[in-house]
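Input: one structure, supplied below.
In this view, the complex is presented without one of its protein chains, the others remaining in place.
Entry: chain A
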């Protein structure tokens, strides 16, 4: 049985001027749904198109246009929900969230406030292993996932007096994934997003591209005195926690972590100074390293939600959900557990190899019919290391799984030493070719023929009488002879055989 037990990590404690404080974090992650067309129109979701070219009249908010839902967006939300072990709501409904902004031509965003498509689920966020071997992980509860429309994009730096608006993004489907306030440190916040991203990449429901804004987060931060969070967990009563502030729209793991710390420190200063934190929306300014109130927006954001009269409730059938469930791929947690169980991999190696699907598939092909640990070693240390140096990803690897497997087979057969294998790997990496053939053609085969090795040892000994005398007094110097023999044989001699023969000859 696998040892997958874990302890929750300790919450981040921040020392204020007067006392210690703990962090409490909840997140709303906006993930762009991977589909060809938008949520309610037939316009393309392609990133980077000419401005306003991926726009249907529905998206532009033209009068008389009616939204018609893209069924694949619904399927993707269900898939994501299943991936987060969440409850799927067979009846959900769409509401209008009303506000005015130039990049929202309808004057409202179609969202799901009252009846989201996905209910409660959870994400296992892994946080590594302590020095004493304790695995650290936290189960972050998911409150809900709802489907909604993205807004357009405003560009403010193209003209001194004007803002430029591109509606290509308007109406693209988003999943808003809302967590409970179960995250307790900036590192956990980043790990949580990374895990969500990994799961969605496995599922193919979001491409996870943070730079393009396809995955972004609003982060709710509050502080509490040690012990208060436990009271909240016991009762689910938020009054045990501090007042939260929401930091909007962040699409960088680094900035998310910075913003959480900066915001927590701001709240601590207020509370320790005898003030009260006001619940509000804030923006993080990475240049100044501070969060700023968006108060002007706050006032305008009285959203007056109401059910969208253009859309009937979304009813889906259990059989359809079951079909989707049956087609789900193996998810990261399951794959990792299988790699540890079937291939005997360590926790860390299994995590690295299951980080993305391409790496996992590559490894499995190499490991097939071979020793799993050796395969993992070669993939992680040699291949990933080499790819990293070239800033290449596994999908651009010049070495195929079959080629890497071939190298490993040559070591296993004793045809080449580990050291030569590394040279061979470099040749295959840069020049390509069949490893066995390269070894044959370039005479890289390991010399296990003891006669040949003995001959080489004899030659070295004959050429270095002074060294031989010294080595007889100090057996540690035998290493020098081994080195010389290896050098003379171009590293092809079997190191074990060389050691034995050198020892024997020096003694004799």
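Here is the rule we use: a residue touches a chain if its C-beta (ideal position, glycine included) is under 8 Å from a C-beta of that chain, and two chains touch if they have at least 3 such contacts; residues count from 1.
In the analysis below, contacts and distances are computed from a predicted model.
Missing from the rendering is one chain, named in UniProt as "Aspartyl/glutamyl-tRNA(Asn/Gln) amidotransferase subunit C" (options: "Septum site-determining protein MinD", "Acylaldehyde oxidase", "Xanthine dehydrogenase molybdopterin binding subunit" or "Aspartyl/glutamyl-tRNA(Asn/Gln) amidotransferase subunit C"). Looking at A:125, A:241, A:294 or A:444, the residue that reaches the missing chain in the full complex is A:294. Considering the full assembly, A:314 is the residue among A:314, A:410, A:486 or A:501 that touches the omitted chain. Only one residue from A:18, A:36 or A:269 touches the chain missing from this view: A:36.
The omitted chain makes contact with just one of the residues A:17, A:162, A:326 or A:466: A:162. Remark: the residues of chain A touching the chain excluded from display are 35-37, 41-44, 50-58, 60, 68-74, 98, 100-102, 154-156, 158-167, 294, 296-297, 300, 302, 304, 311-315.
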